[in-house]
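The complex appears here minus one protein chain, its other protein chains still in place.
Presenting chain A:
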Amino acid sequence: MRAFTTLTGIAAPMPLANVDTDKIIPGRFLKTIQRTGLGKHLFANMRYEDDGSEKPDFVLNQEPYRQAEILVAYENFGCGSSREHAPWALLDFGIRCVIAPDFADIFHNNSFKNGVLPVKLPREICEQLMEDARLGANSRITIDLERQVVVRPNGEEIPFTIDPFRRHLLLNGLDDIGQTMQHAPAIDGFEAKQRAAQPWLYDAKV
């Protein structure tokens, strides 16, 4: 996973609540067996007409938002399914940070695993950032994960909170499977005890 330290970029405004994972990446695009290549299908139903041409009103079809690296949205972003294709599609498009008042749990989790940073900020602040984002190319937003601040185009710094463990993994681009494998002896011990107490949980055969 690519480390996330600081990011300064164009932010796309998406003033919608409940942006669900079917909006982010519709089910018909989940047939891939790869993590990459989904960027062209990001927000497909909102972004393209039935004939595949772009809908000019959709934010990511407009300049400078085709280069957006940040997305600003409203409540309950990423609700719906567990599809990790949602952060994969965002990342493949080039979006590495989503700012919203809150996120659905599984999407929130999945984002961290892929180096996409979800930043939770109160609705009023998201509204201000939405206005900043609407100003386009000359209004870049910075996310500084090291210092845990979002820097508005006017220089104002807005602190945000984040789970320290996840921050550590992101800053260093660490894979958490490797971390967990360090606990292998404890896992062995747990299994030995559980196997003795509940043997039916082991050796299922279809």
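By definition in this document, a residue touches a chain if its C-beta (ideal position, glycine included) is under 8 Å from a C-beta of that chain, and two chains touch if they have at least 3 such contacts; residues count from 1.
Everything that follows uses one rule, which is that contacts and distances are computed from a predicted model.
Peer 1: What does the UniProt entry say the missing chain is called, choosing from "Enoyl-CoA hydratase/isomerase family protein", "Cytochrome c1", "3-isopropylmalate dehydratase large subunit" or "Succinyl-CoA--3-ketoacid-CoA transferase"?
Peer 2: Result for the unshown chain: "3-isopropylmalate dehydratase large subunit".
Peer 1: Looking at A:80, A:136 or A:153, which residue reaches the missing chain?
Peer 2: Only one of A:80, A:136 or A:153 touches the chain omitted from view, namely A:80.
Peer 1: What does the interface between chain A and the hidden chain look like in terms of residue numbers?
Peer 2: Within chain A, the residues that touch the unshown chain are 15-18, 20, 22-23, 26-28, 30-35, 45, 50, 74-76, 79-84, 87, 102, 104-106, 109-110, 113-114, 163-165, 175-177, 179-181, 183-184, 186-187, 189-191, 194, 198-206.
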